[in-house]
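Handing you this structure, nothing more for now.
All protein chains of the complex are present and in place, except for one that has been dropped.
Going by the order they are written in, the chains are A and B; count residues from 1 in each one.
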Amino acid sequence: MIALGQFLEVLIGGLMSGVLYSLVALGFVLIFKASGVFNFAQGAMVLLAGLALVRSLDLLVANGFPIWIAIVLGIGFAAVIMAITAWLIERFVIGPLVNQNALTLFMSTIGVTFVLEGAAQMIFGSDVYPLRLFPTDIWLLFESHFPGGILVNQLDVWGGLIAGILVAGLAIFFQQTKTGRALRAVADDHMAAQSVGIPIGWIWFVVWLVAGLVALVAATVWGTKLGVQFSITFLALKALPVLIIGGLTSVPGAIVGGLIVGAGEKLAEVFLGSHIGGGIEYWFAYVLALAVLLVRPQGLFGERIIERI
Amino acid sequence: MAIGGKQARENKTRYRKNGLNEEESYMVRNKLLLAAAILSGGAFASPAAAQSEQFIPILSYRTGAYAVNGVPYANGVADYYNLVNERDGGINGVKLLVEECETGYATDKGVECYERLKGKGPTGAAFFNPLSTGITFALTEKTTTDKIPIITMGYGRADSKNGAVFAYNFPLLGTYWSAADIAIQHVAKEVGGFDKLKGKKISLLYHDSPYGKEPIPMLQVLAKKYGFEFTPIPVTHPGVEQKSQWLSIRQNRPDYVLVWGWGVMNGTAVKEAAAVAYPRDKMIGVWWSGAEPDVQPAGDQAVGYKALMLQHGAGKFPVHADIEKYVYAKGMGASEPGKIGEVLYNRGMVNAMLGVEAIRKAQEKFGKKPLTGEQVRWGLENLNLSEARLKELGFEGMLKPIKISCSDHEGARDGRVQQWDGKGWKIISDWYTANQTETEPLVDEVSAKYAADKKIQPRDCSKES
Partner (left out) sequence: MLYREAGQFKTTYAEDMAIFPIRQDRMALAILLGIAFIGVPLLADFDIWPFGSDYLLRAILLPFLILALAAIGVNILVGYCGQISLGSGAFMAIGAYSAYKLGTGVHIPLAWLGFAISIPPLPVLLSILLGGLAAAVVGILFGIPSLRIKGLYLAVATLAAQFFFDWVFLRVPWFTNYAPSGSVSAPTLDFFGLNVGTPIERYMLCLIFVTVFAFLAKNLVRGNLGRQWMAIRDMDIAAELIGIRPLYAKLTAFAVSSFIIGVAGALWAFVYLGSWEPLAFSIERSLQLLFMVIIGGLGSIMGSFIGAAFILILPIMLNLLPTQLGVPLSTETITHLEFIIFGSLICYLLIKEPHGFARLISIGKEKLRLWPFPY
């Protein structure tokens, strides 16, 4: 008999973890939406952003800067690094590869992953660097209703809040700003967008930059959770099922996909995994994604794929 | 005029082009030669290698998911070999020639490194130490064919303790089965005796790989004997996501959680334990889950976390003073000076020391010259370090005496328990010695099965000297 309290706890914990995956998945969506590139390097970008932030932070604090100024400067430095990365990728990889098929673009981003992983570790080091930007204490809710209460981690709550703000911010950016609208135009049809005078190269740079900043945000949360280290790149693999459940082109889809994957995999692991040996959450997320795709081949919120001859 | 100018320019470009082509083809040829030279790899040892040097390969991982733990270990190994060269001028005058190869903790890269390095130096590799249970499994058969010993200090396959079957494997200082037994001994002591273990719940949070699975059969045997409830909980490689495991632990409330992790998994386990308010002092890590990088990122959350010690812990001993004097003062150190004396650094040093002493032992029999792997194997099997010898080496207090024999390739099976107090590791227990009556039947059973599968005729240890 499954206790209701435990069920709720796992469900809530799962939903929260899912939102943290969404943070990584958002970066994928942005780039895919604007340029049709399935960016495998997102995980490596999280690593790079995290390392840039935590290393500059450590350096500034060691040199006697007050923590708040150090954080602001550190985030600024990491943002600059991400901007440079975005420019380099646009200029030397994605720009020249324009109009290639999706697979070639996908593989080129794996190439970029290698470069970023090597460079990030070579410049910033390959140790584990603790980062504490958010509280990691716990709350126990409804202790009167359930024995032991329902455990909620404050970091997860912060992660959820940040994801919410991020999505709202991106929505405003896409709907209200000129660059955002240009971005959507490019996403719809880049030939047409170019012919009305939208500078495509610039727009792609902006997209990669925004994806880099999203990676930076993800790095602050995940860095607090795990410590900034190489293994953070594995998050890309956790974000993929989120991405395809939500649909490759939908920002809200990334959040909903995250919720579904997070809740699904945690519930499966805790309640099903214990009967069949455990460790099932990795593949369960993918099988869940496969099941969703069989019903909706373009994901829940993806644009419908219409094929003509 | 204009036309003529253009023509001249064209001629010039063509000329230049041709020139370039020649240069290019020359470069290409050079590159090919270079490539061929590189490909030959082991065929030509680098010309700098003198004929009187002992070659020792280091398989390390300084990049990738497990670099966090791989780097300090590799530094300790490298620094100790350097020390032997700088302080003593090698082993009895035979200098050590060392080459490192990055495995990235991947089995196939480990095999490539092994092939690359096994034939180097005048006599080939003295021994291998892959620091990965997966690579150990893959190399076990190859090293036997190539007659090169493989030292797996504190890891590797537990059944290879039986030297009669595994002539070339040396799981020195303790296997995972010994570790499991020591951990349960400590739990028993904390709960007030072995009879109190009955009905207790003990979970094993393990890295889902041969490494993490190795202790399970031993723990099952112990669970049956003492009547505690044993639950293995796997964590998928690399272990960044452990929320569901810890939510299960929160519900089941085991009395103790043993942690068999490596790399990011250790730190995450400590943090997730804090996140579900599981008491850290009820967690006991194996000796690979008890180093500084495992607890430092968790900050205060790690206070109280316990781990087994592979005899030694952190801290500096007389040998460290030598390393600082002969290696770091000359700017040849591999590590950041502040990290000398960390747990994994010390372990790398101990590992290198045992290898060096084995070579020294083998030199007694085979002469003061570079030795082959087969000869070093004899040295390992007859290695006997007394308390006095350890003191001479500067390892007093880190290690207990160790004696290897044909039937016992483990040599010693002692351990202590340490606890993290937020700043450093404190030793909180006496010495435990793994109970061989528990481990031996399992070793015999599993190694006999291996011998039967591989059609190995076990050696008669009474006839070995």
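Just a few scattered comments:
In this text, a residue touches a chain if its C-beta (ideal position, glycine included) is under 8 Å from a C-beta of that chain, and two chains touch if they have at least 3 such contacts.
This structure is a prediction, so every number in the text was calculated from the model and none was measured.
With respect to the full assembly, the chain omitted from this view is in touch with A, B.
Considering the whole complex, the residue from B:N69, B:T107 or B:N266 that touches the absent chain is B:T107.
The omitted chain makes contact with just one of the residues A:S17, A:S35, A:S56 or A:S108: A:S108. The chain not shown here is touched by just one of A:L248, A:A263 or A:L300, and that residue is A:L248. On the side of subunit A, touch with the chain left out of the figure occurs at residues 38, 92-93, 96-97, 100-104, 106-108, 110-119, 121-122, 126, 237, 240-241, 243-244, 248, 276-280, 282-283, 286-287, 289-290, 293-294, 297-299, 305, 307-309.
With the whole complex as reference, residues 34-44, 46, 48, 60, 62-63, 71, 74, 99-102, 104, 106-108, 111-112, 115-116, 119, 133-134, 137-138, 140-142, 145, 157, 208-211, 213-214, 216-217, 234, 236-237, 334, 446, 453-455 of subunit B touch the missing chain.
Assume only the chains that are shown with their structure count from here on.
Across the complex, subunit B meets subunit A through its residues 62-65, 67-68, 71, 208, 232-236, 238-241, 243-245, 247-248, 250-251, 263-264, 267-268, 271, 274-277, 293, 296-299, 301. Those residues of subunit A that touch subunit B in the shared complex are 3, 6, 9-10, 13-14, 17, 121, 126-130, 132, 136, 138, 148, 151, 153, 155, 225-227, 229-232, 234-235, 238, 265-266, 269-270, 273-274, 277-279, 281-282.
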